[in-house]
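Below is one structure; the comments refer to it alone.
Removed from the display is one protein chain of the complex; every other protein chain stays in position.
Order as written gives the chain letters A, B and C; numbering starts at 1 within each chain.
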């Protein structure tokens, strides 16, 4: 057994906070009614759902009528992109970035296969898109721009506000995948020109299987599913009431604590990056400043990421190499390739994502363990010494 | 306050059982990992998800590889119907019934608008489709038959086994919406020729927002969403782990108790129907025998359903007029019209759906309250006496 | 769903029934939701002396029928004609948007009764 258990994979998912579970529990048993039912047990639950919608809207600077509950970030992204394309009907042009989550990237590829044109904007070495390149990419039939607010692997923040201005000026719908930023950094939809915004509760200490989609008043997509009229037909199906309540409670808590948490995590992040960079032949991936407060992504040269993860796991430390979803895959992540990493460097990348519950002791423990782990693996590596690095 | 609270709307939704909540709770906090993560917290959760899949498969006579978790019955239906149409690519012919849930019916109408041909089979006065009419409807390009196992309003069971034989013989995919039957009556997919089967946990004392889709080995649909590779790409997105665990536990409990529950509910149902039919000008909707053990649907002539519901609600009794989803609508339900009810009779229909927790005392209470409720409303009704019925 | 006042009128509807010697009878029906209403008037010196109603309909329809009869009892028929469906709904403290049209039965049936009375008939064409 490891001496300590340290979870540093909060970008993959987070524990649900006690307060959130408590808020949800009544809706499993006492308040279990179907919000569509007109009897008292149904009406009580309808009120709870609408209160949750109000809370969620408030936390984002939106109107309650602009919030739609979905089953998660993947669904919110799919509803927006496929729904906008379906609404348009005829082929058109979509602009996205080359470092989106698969739930945007793969939808775009499919839409391209269905006849739309898609521009995958390149990013710089830090993972940022360029406003100039965005401007240049726009054509008269561009109907949708989808650029994530923060990247899930390297934590880089995009210039959402500037992108929104371009989109408004050119009268193009703008969607942002805010799954990683929601609950981490303030979002004020009154100030941003965002037409659609996706988020997922389990990334900010809420439950899995529930998400939300913000749809600016007046912006429209054609729903993908049919059924009962729930969520004003945008996402029919009996509402996941405990999930909805949990999402709104988690959102409320996260937003209330956002400043403190940001400060705390940024301090931990600084300490971690400083400690990790002391290991030779280690590079920091992503933007030095414009990054999520909780994201640390480094590449240890001469070692393979999975082997590092496995070693860390045996020491009780949970981290990730690239996105959790791509861990099953063998190719190095599209994000790391897009920022220009060569294969071995991309393969040696590890994402540590901090969150609620992480302490300075966790960071100390990691920094104690990691040099040994990297060293042990480098000792085995055929490339370490031939690269002119220190001999055994 | 009413003297008693009696929930008789289990077809709309059900309370989650204590055992189910208990099974789910660990997965909010201690076991919160992302099943796609390769570290220990992720792997433990992956095991739980796969165990849940095995349990669910076992309860249905399926293989674990044939079970896919979704966000509910609506999604399972949409994935199957739209996914089968997407897979086919070119226009073809679909056969369904005229009394399906909106999550099948409306998808079929949309597919028709997109160029497919759809036959909506009529039903007899009890709500049953005819095998002969099914046979006749089949054309060389029929690629999908979707007939629900049990109707959500009138409880009528369809001859699924016979439909499956026809489908197999003619080499047509067969989907059944089993949302109302799952957990109520045994399902053995080894014996039924069903290619796709939809179910939703909240209808059998599991949580809302989680469902399953059975896909027979070899049967294929094109996924509607893209993203991470979860649920073998059929339904990407971080798994709703507590939901999945809850669904499988609820399924396990329901199946273990299915015989006893059926006997118990059928006895209550018999008592209720007998009691309700003693009220004059009352008719039973649905099939006298081939119906869900928990379903009672009656029409009280000369009164309007919503007014009855409201009166019952004030007495603490929760029931429904037609499906919960259509309660927001003003048109009489398509199901009641399809079985030939005239407008006023359809408008006077009430569905009582029994379930876990209902007792004989509940039924006694209902039977004590209902004659008064119906009588009070008939006293106000302009049609009651002019119909040759008893004067005040 | 409904406010307390609506529920109270639904539970204890005023002026229910027929007037056997009515001076005018009005009817109105909604094809959309199947509701029907009948209003019976006793009129003396152009003033509504007595009123009764019968309604087949939902909670909103019944409550607004009851409320209307309360509102117009004792009014002159001219004043009664000024009462709109919206007035009835307002007097009930509001109705759910989806249910507003159900409350439209009542005033319309009253108007129909008064029209019949002015045309010198008890029943309208449809009766």
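Methods note: a contact is a pair of C-beta atoms (placed from the backbone, for glycine too) under 8 Å apart; a residue touches a chain by one contact, two chains touch by 3 or more.
The structure presented is a predicted model; accordingly, all values stated were derived computationally and were not measured.
Taking the complete complex into account, the chain left out of view touches A. Only one of A:307, A:354 or A:369 touches the absent chain when the whole complex is considered: A:307.
Not every partner is drawn; the one left out touches subunit A at residues 302-304, 306-307, 310-311, 314, 328, 330-332, 343-344, 347, 377, 379-383, 392.
Basically, only the chains that are shown with their structure count from here on.
Most remote from subunit A, judged by the distance between CA-atom centroids, is C. Mean C-alpha position of subunit B lies 40 Å from that of subunit C. A separation of 35 Å divides the Cα centre of subunit A from that of subunit B.
Taking the mean of the C-alpha atoms as each chain's centre, subunit A and subunit C sit 58 Å apart. In subunit B, the residues that reach two or more other chains under the touch definition are 306, 310, 328.
None of the residues of subunit C touches two or more other chains.
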